[in-house]
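One chain of protein is taken out of this complex; the other chains stay put.
Showing subunit A:
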Amino acid sequence: MTSSTTQQPAPEAPAINAAGGRVELRDLCKRYGNSQPPAVDHVDLDIEPGEFLTLLGPSGSGKTTTLNMIVGFAEPTSGAVRLNGRDITRTPPHKRNFGMVFQNYALFPHLTVAQNVAFPLRERKVPAAETARLVGEALELVDLAGMDDRRPHELSGGQQQRVALARAVVFSPSVLLLDEPLSALDRKLRQSLQREIKRLHDELGLTFVFVTHDQDEAMTLSDRIAIFDRGRIVALGTPADLYHRPTSRFVARFLGESTVFTGRRSAADVYEWLDRRWRVAAQAGEGDGQAVVVRPERLRVAADEASVPSGDNTADATVTDVSFYGTYHRIELAFGDGTVGCAVLPVGVPATVTPGTRVVAHWRPEDQVLVSE
């Protein structure tokens, strides 16, 4: 509450070199009206200084609401937001010194590129000469030097988003928030801007909080990913962790492809599925063992049981589709209980399977993960 009077001091010698801020979310809740389930439901999250953290989840999972509470556009129903240990829950957005990049660019249409980038500096009463230098630096940073006098509508979508990036970092914010910044761009542009954002993060050392529903984007960019489902964080970890060690069926399904078998864990090292008894390796996963997840690159197919290496877990399947993806073949499988799964085979391995073929799917016990429902 007192924070509204403690004005953020303007940087003494402005230069785009802010140190990353630490953001803590403590038991954050947001309800819209009483009847609906909460949009954000008891979220706890520590975002480390300089970290690239992604909030990933399907639409309506609460990730954007969480972002809006961090930046100050939405007021939490309960809980707290802290920046470097200071409570900023009730601080209005214009005093938080956070940069934000919006979906669809959101440039000021009545201002030129340079005026757009200078906007936050003018708010901070930065002297004109300093402003000019910083704007030039910021535009250089996003590869738009010399575009100063263009109007936003004269730029391509990718260029507009670069201007938005420059505008959001030029005043050395402690945190940069990005709300699905790439979703309006086409595939190619998206990839080049992903690299741009990654480079910006490496160069500036800022804390990045990135919201997306695109799992590939999250995997390539992030240091850590927080996966949202129905207002809660259901998993938090590095992309590799979450991919190889999903904790729940939802996480496994949402991040990458997988085959999920639903059976029963009958003993510490035994999992029963239909008539099969599978071995469970020591490092089985953190879940309580409701389901077994196998990633497609771990799943192999054999013509019959005889050609399966000993010790592998197996399941009978019918090939329903084979498609060629350039670097690999993707094979869709249907299992006896209706489970649908998939495997990928590197090109070069002669693809003898065709739709309709009956095969045996197999994998090493240590390659499977037991997850909760």
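Note that in this section a contact is a pair of C-beta atoms (placed from the backbone, for glycine too) under 8 Å apart; a residue touches a chain by one contact, two chains touch by 3 or more; residues count from 1.
We take it that contacts and distances are computed from a predicted model.
Which of the following is the UniProt-recorded protein name of the chain this complex doesn't show: "NADH-quinone oxidoreductase subunit A", "Selenide, water dikinase", "ABC transmembrane type-1 domain-containing protein" or "Bifunctional protein PyrR"?
"ABC transmembrane type-1 domain-containing protein"
For the chain that's not shown, point to the residue among A:T54, A:N68, A:T131 or A:Q161 touching it.
Result: among the candidates, A:N68 touches the missing chain.
Out of A:N84, A:Q103 or A:T339, which is the one that touches the chain we can't see?
Only one of A:N84, A:Q103 or A:T339 touches the chain omitted from view, namely A:Q103.
Out of A:G50, A:G79 or A:P93, which residue would touch the omitted chain in the full complex?
Once the missing chain is taken into account, the touching residue is A:P93.
In the full complex, which bits of subunit A touch the chain not displayed? Write them out.
Subunit A touches the chain not shown through residues 30, 32, 64-65, 68, 71-75, 92-95, 97-100, 102-104, 106, 108-110, 119-120, 122-124, 151-153, 167-168, 171, 177, 179.
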